[in-house]
Structure formats: C-alpha cells, structure tokens
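With one protein chain removed, the remaining protein chains of the complex are shown where they sit.
Note that the chains are named A, B and C in the order they appear, and that numbering of residues resets to 1 at the start of each chain.
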Amino acid sequence: MYGIKYFPLGGKRKGVDIKGGKDKMKGMTLIVKKTTQLIAGMIFLYGIYVIVHGHLTPGGGFAGGVIIAGAFILVTLAFGSDFLKLVKEEMGTTIVENIAIITVILIATAGFLFGTKIFFNNFLPKGIIGDLVSAGVLPLYNIFVGIEVAASIFIIFLSLIIFKEESQK
Amino acid sequence: MITYILCFMLFLVGLYGAVTRRNLVKIAISLSIMEFSTFLFFALLGYIDGGVAPIVNPAEPNKIYVDPLPQALVLTAIVIGLATTALMMAIIIRLYRKYGTFDIREIKNLRG
Amino acid sequence: MELAISVILGFMILGAIYSIHAKDLLSAVITCGIVGYGLVICFLLLKAPDLAIVQIVVETINLIIMVAVVLDSSREESYSKLDKQGIVSAITVFVLMAVLLYFFTVATRSLDELGKSTLRMAGPYIEGAAAKTGSANLVTGVVFDFRGYDTMGEAVVLVTAVLGVLTILRLKGKK
Partner (left out) sequence: MNPLIPLFVITPLAATFLIMIIGRFIKEFNKYFTSLTLLILVIISFYCLFKTGGNVSVYKVGGWEPINRIPIGIYMVMDGFSTIIVCIINSIGFLSAFYSISYIKRYTAENYFYALFCLMIAGMNGVVLSGDLFNIFVFLEISVISAYSLVAFGVEKNELEASFKYQVLGSIASFLILFGIGFIYWKTRTLNIADIKEAFSSGYDKSYYLFVQILMLSGFGLKAAIIPFHAWLPDAHSSAPSPISAMLSGVLIKAVGIYVIIRLFFNMFIISEEMAILITTLGTISMLIGGILMIGQWDVKRLFAYSSICQIGYVVLSVGIGMILISRGLKHDVAVLSIAGGLFHLINHAAFKSLLFLNAGAIEYRTGTRDLKEIGGLARYMPVTSSTSFIASMSISGIPPFNGFFSKLIIIIAAIMAKFYLLAALTVIVSIITLASFLKFQRYAFYDKQEYPKEPKPKEVPFPMVFSMIVLSIVCLLLSLLVFPGFRDAVLTPAIDILMDPLKYSSQIIGL
C-alpha cells in the first residue's frame, strides 16, 4: 500500500498526471530516480563498449550511439529539467553533433589530402586482426559516428519535449 | 520460396494500410511495416545454408560466412528509416496541434 | 530454418493487420513495435547479429517517439462506417495486391531459393577481407571501408532529419 503511491505505473496518480504537462519536467518518483542513477551509468558504459569494439564484435557506431542516446533520454525523463536548461542543452547538443559529423567528413577527406590521395582511403596501418587498436581508421569512424548518432537522437527527443512545453504555454 | 512470398505479403499489408487508412498515425505505422518487410527481404537475400555470422575468428579459418553486403545495406537502411519516422512524427504532432485531430478527412485545406 | 522464419513472419503479418485495424492508437503503436521486435528474432535466425542489435535499439527509440506523440492525443481513431468511396478504394487495393502477389510469384520462379545464394560483388568482402580492412567484424568492414561513402551519406541523412525536426517544430515560421 505504501509503496504503490510512488510506483511509476503511468497514467494518473492522485491529482498528478505523469503522461504530460508541466508536472512531467519535475521528474518522476524517488524509486525511479534511484534506479535510473544505478542503471543509466551502466547503459552508458555499455554503449561505449559497443562503439569501441565495433570492429571486433557485433555492433558499432550506430548501435552504440543509439544506446548512449537511450541513457540520456532515461535520465532526462526521470529527473526532468526546467525549460531554459532544455533549450540550452539542445543548442549544445546540436553543436556537438555538427562537430562530430564534420570530423567524419574530415577523416574521409584526410585520405584525399595525404595518404594515397583517394577519398575514403583507409590510410592508417591495419594492425593485427582481433586487437582493440587495429583496422586503421575504422574505430575512429565508429567513435565519431557514434557521437553523431547519439547527439542526433537526443536532439530529436529534446525538440519534441521542448515543442510540447512551448505549445502548452 | 514461401518466406519470400510471405515477406512480400507483409510489404503489401503495409501498402494497403498506407493507401486505405484515414489516420495520420496509422499511415505512419503502415509505412513502418513496409520498412520492416524491406529489411527482412534484404536479410533473407544474404542468408547461406550452414553459414555463420560474418565475424572472423583468426583461430578457426575456412568457415562459410553469410553474405555481409545485404547486412551492411540493411544497417544503412534502418538508420534512414529512423530518420524518416522521426521527421514524420514531428509533422504529425504539428498537424495535431493545428487541427486537434489525426483524421485526414478533416485536414483538407488543399485541394487535389 | 525456413519453417521457423515463415512461422514468425506469419505472426508478424497478423500483428501488422491488427495494428492497422486497431481502434486504440496506443495499442496500434505498441503492436507495431512488437512486429519490429519480431524482426529482431528473424535477424538472429538469419545470422545477422549486427542487424539484431541495431534494430532492437532503433525500434525502442522509435516506439518512444511514437508513444510520445500518441499519448498526448485523444488516442481514438474516429471510426466511421465504410462509405462508397472507401469500398471502391478497398476493392481496388485488394485487386491490385492480388495481381502484384501473382506477378511476384511468377517473377521469382527462376531465382535462387533461400540459403542457396551465390556471391559476386560480396565475394572479395569475405575472402581475405579481414586482411584488407583489418576488421574482424566483416559487416563493419563493409560498412566503413568498402562502402564507407554510403555510411557517410547515412550519417548525413540522420543530420538532415534532425535539421528537419528542428525546422518543423519551430513555433513561429514568419517574423
């Protein structure tokens, strides 16, 4: 009986609407917050693992990026944030995203400028198959594409939330 | 061959939904279903009997691997699908705020 | 193998039909998500773990976005009885579907069966590809090295969609 009051079943609790509205951005209940604290870090680490081992095991920049974005989304949903902070966050994330994608293009053109003067050339030494540091530029692509994907999905989510908040005013 | 036909049937179900439904969200769902069937079609094309997942283990060479090319294509296509769905959802929520309904028959400002 | 995939596909088709016809939009969206997760199992059976991972996370994000849109609304599909135009269009679509299905079965008669595929372009991706790209995961090798240009395009598509979402969700269009 006592715990049910704080259990995030969704829908309407006593007078408070979890689904939407201004109340949402104040965050969810204590249990959710504590659980999120525990889990979000692990999800984040798992995302990094998937990205870094992209050339050895299944996964890669895209999967890992989406997982990292999932961790951020979880934290935002659980803890909430006020409106102004959200807008700032969105601006920052946009810049991160653009820098990441421009780095991908720079790496691609790097083979164009030096190396063998070919666009998209894998100009770094390949190393031994199975090592963490191997496969030339592929891990770099994985990392920057991962950052870019994470930022993109987080921006999509944030802009949806911001739009909802704005249009309710 | 039956799997390919079923896969194409899934595609047709999506097409049917996209053409006949009158609800914005339902149209988006139908498009997602078409997307799924296309991904599955590519994955089916790459399968080889007795093949293993295309991850090389230097200790055990000379295995049969499934075709990695369609998998790479699907990987690309999945992310493109995510992008289109996100954009479509943004337009849908915008239209809902303007009209207060998802029904396409009431959203008919433009002729033709 | 073929049987297992066919059974899952059958359930996916049923789920798709239900999802298209459900009255409550939330259940429609969630059923669509379940169909997507069914796809994950198919990918695992087809020996495509990369795709399974990407599909499962992307489907989750997709579901979050869709539910966020639907939850805010009335959720009911305003259902009205089939009018004349609806019946005509439904009949046309069914006929068209039957014709397409027939042509599909005819057209695919001479093609490879499931699991009997040969390799032409992908041959070099497997033989000695690990030495060429240095990547143990052949899919990553293909995605970022042989077809890296495609992948750059794909990342750009995502950026384009983000720019589009930011553009569309502006409150004021004109000054």
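One rule holds for everything that comes next: a contact is a pair of C-beta atoms (placed from the backbone, for glycine too) under 8 Å apart; a residue touches a chain by one contact, two chains touch by 3 or more.
What you see is a predicted model, and the numbers here were worked out from it, not measured in a lab.
**Student:** I'd like the shown chains that the missing chain touches, ordered by label.
**Tutor:** Touch partners of the hidden chain, whole complex considered, are A, B, C.
**Student:** With the missing chain put back, one of B:6, B:53, B:66 or B:88 would touch it. Which one?
**Tutor:** B:88
**Student:** What is the set of chain B residues that contact the non-displayed chain in the whole complex?
**Tutor:** The missing chain touches chain B at positions 11, 14-15, 18, 24, 27, 31, 34-35, 38, 41-42, 45, 69-70, 73, 76-77, 80, 83-84, 87-88, 91-92, 94-95, 98-99, 107-110, 112.
**Student:** What is the set of chain C residues that contact the non-displayed chain in the whole complex?
**Tutor:** 103-104, 106-112, 117-125, 145-150, 153-154, 156-157, 159-161, 163-164, 166-168, 170, 172-175
**Student:** Where does chain A touch the missing chain, residue by residue?
**Tutor:** Missing-chain contacts on chain A: residues 91, 94-95, 98-99, 101-102, 105, 108-109, 112, 116-122.
Operating definition for what follows: only the chains that are shown with their structure count from here on.
**Student:** Counting in whole Å, what is the centre-to-centre distance of chain A and chain B, each centre being its mean C-alpha position?
**Tutor:** Distance between chain centres, rounded to whole Å: 23 Å.
**Student:** Centre to centre, by mean C-alpha position, how many angstrom separate chain B and chain C?
**Tutor:** Computed value for the inter-centroid distance: 2 Å.
**Student:** Residues of chain C that contact two or more other chains, please.
**Tutor:** Touching at least two other chains: 49-50, 54, 58, 61, 65, 69, 72, 130, 136-137, 139, 141, 143, 151, 158, 161-162, 165, 169.
**Student:** Going through chain A residue by residue, note those that touch at least 2 other chains and give them in order.
**Tutor:** Residues 56-58, 62, 129-130, 149, 153, 156, 159-160, 163-164, 167 of chain A touch two or more partner chains.
**Student:** Taking the touch rule as given, give the residues of chain C at its contact with chain A in the complex, in rising order.
**Tutor:** 49-50, 52-54, 57-58, 60-61, 64-65, 68-69, 71-72, 130-131, 133-137, 139-141, 143-145, 148-149, 151-152, 155-156, 158-159, 161-162, 165-166, 169, 171
**Student:** Under the definition above, what is the set of chain A residues touching chain C in their complex?
**Tutor:** Touch residues, chain A against chain C: 19-20, 50, 54-60, 62-63, 66-67, 69-70, 73, 94, 97-98, 101, 104-105, 108, 119-120, 122, 126-127, 129-130, 134-138, 141-142, 145, 148-149, 152-153, 155-157, 159-160, 162-164, 166-167.
**Student:** Mind listing the chain B positions that touch chain A in their complex?
**Tutor:** It comes out as residues 53, 55-58, 75, 78-79, 82, 86, 89-90, 93-94, 97.
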